[in-house]
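My structure is below; once you've seen it, I'll send some questions.
Omission of a single protein chain aside, the complex is shown with its protein chains in their original locations.
Naming follows writing order (A and B), and every chain is counted from residue 1.
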Amino acid sequence: MSTRARLLVFGLGGVALAAVLALGLGGLPAFGHYHGVYGRRVAQIELGARHATDYVTALNFDLRAFDTLGEEFILFGSVTGVALLLRALREDARHELARTLEEHSFAGASEALRLTALLLIPMLTTLGIYLALHGALTPGGGFQAGVVLAAGPMVILLAGRYLALKQIAPDWILEAADSAGAAAYTLVGLGGLIFSAVFFRNFLGLGTPGQLLSAGMMPVNSAAVAIEVCGAFLLTWTEFLDQSLLVRR
Amino acid sequence: MTVLQTVMLVLVILSGTAVALISEPLHQVLVLAIYGFALTLLFFCLQAPDVALSELVVSGVGLPLIILATLRKLAERRDREDA
Partner (left out) sequence: MSWLLFGAAAWLFIAGLWGIVTSAHLVRSVVSLSVVQSATYLVLLGVGYRSGGKAPIVADIATRSKLVDPTVQVLVLTDVVIEATVMALLLALVIQAQRRFGSVDPGDLRILHD
């Protein structure tokens, strides 16, 4: 289809879409006047029923834990797809190329960049662990914590030491972390099934609200998702970077 | 809507339109990072700190890294096929 025909079809379709969107979005309640019942009900019962002070994480990992299971496995599936697609392009000549990697253009990172990277790595790792464990108490949770934890080792790449990153986080560790996180989350749900006859019911002790070990299975779920997301993101990034740095095909 | 929310929303509209209009993918990546940051500020003003946290990390670190690595691989392959 030529460019002009494509633009014409988009013009017609775009006008129709704009009309439908205006109709649909105009029929919503005015901004700021939310009438939903579910949100208010959750806000009333959450603190008493689950001893959690962060309602968003509580919904994510306890009341709607089944949805999070589905989303987690979407993540798992996409990362498997990326690994499948990009590993088919790899050759066995990696070990020869690895020796020439240090002469690569960005291995000459400046001293300031290396010092900043050295300072950033423990800060990012600590922040990630904090976010994962305090998910039920303050803003945080498994998903954010996983991405922040994955950003830590990537700073090693920015300092120009990609081989060091491959030594710290080889493929098998990342795959193990990804799979272990997904499996741990499912096992917690099955534990609810075994001990309380409901899949993903909160069967661990609830504790005092505001303490670290409160809200039952929420910190456990949060930590499992954080490990899985961290492994998934690092695996994706190293797959892409292996493509451009180590493969010659 | 408060004044702060309106200002952030205008920033989001401007940077989002810029991302869609730029034709070179390499330039788009930088504007995408700015767009993600504007979205983060808007999410803060809409009283959603968890969402703002994840948007900040994903669009500041996650997406640009992947897109830059892809662009580099594509350029390398094209140079090798031309040579």
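One rule holds for everything that comes next: a residue touches a chain if its C-beta (ideal position, glycine included) is under 8 Å from a C-beta of that chain, and two chains touch if they have at least 3 such contacts.
Fair warning: this is a prediction, and the values are worked out from it, not measured in the lab.
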item: Identified contact with the non-displayed chain, of A:L25, A:A112 or A:A197; value: A:L25
item: Options A:Y34, A:F66 or A:F195, residue touching the unrepresented chain; value: A:Y34
item: Residues in chain A touching the chain absent from view; value: 3, 6-7, 10, 14, 17-18, 21-22, 25-26, 28-34, 36, 38-39, 42-43, 47, 53-56, 59-60, 64, 67-68, 71, 74-75, 78-79, 81-82, 85-86, 89, 137-139, 141, 143-144, 146-147, 210, 229, 232-233, 236, 239-240, 243
item: Residues of chain B (touch criterion as defined above) contacting the omitted chain; value: 1, 6, 9, 12-13, 16-17, 19-21, 23-25, 28-29, 32, 35, 39, 42-43, 46-51, 54-55, 58, 62-63, 66-67, 70-71, 73-74, 77-78, 81
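Note that in this section only the chains that are shown with their structure count from here on.
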item: Interchain centroid distance [CA atoms averaged], chain A/chain B, Å; value: 17
item: Contact footprint of chain A on chain B as seen in their complex; value: 1, 49-50, 53-54, 57-58, 61-62, 65-66, 69-70, 72-73, 76
item: Chain A - residues contacting chain B, complex; value: 31-32, 54, 56-57, 131, 139-141, 143-144, 147-148, 151, 154, 233, 236-237, 240-241, 243-244
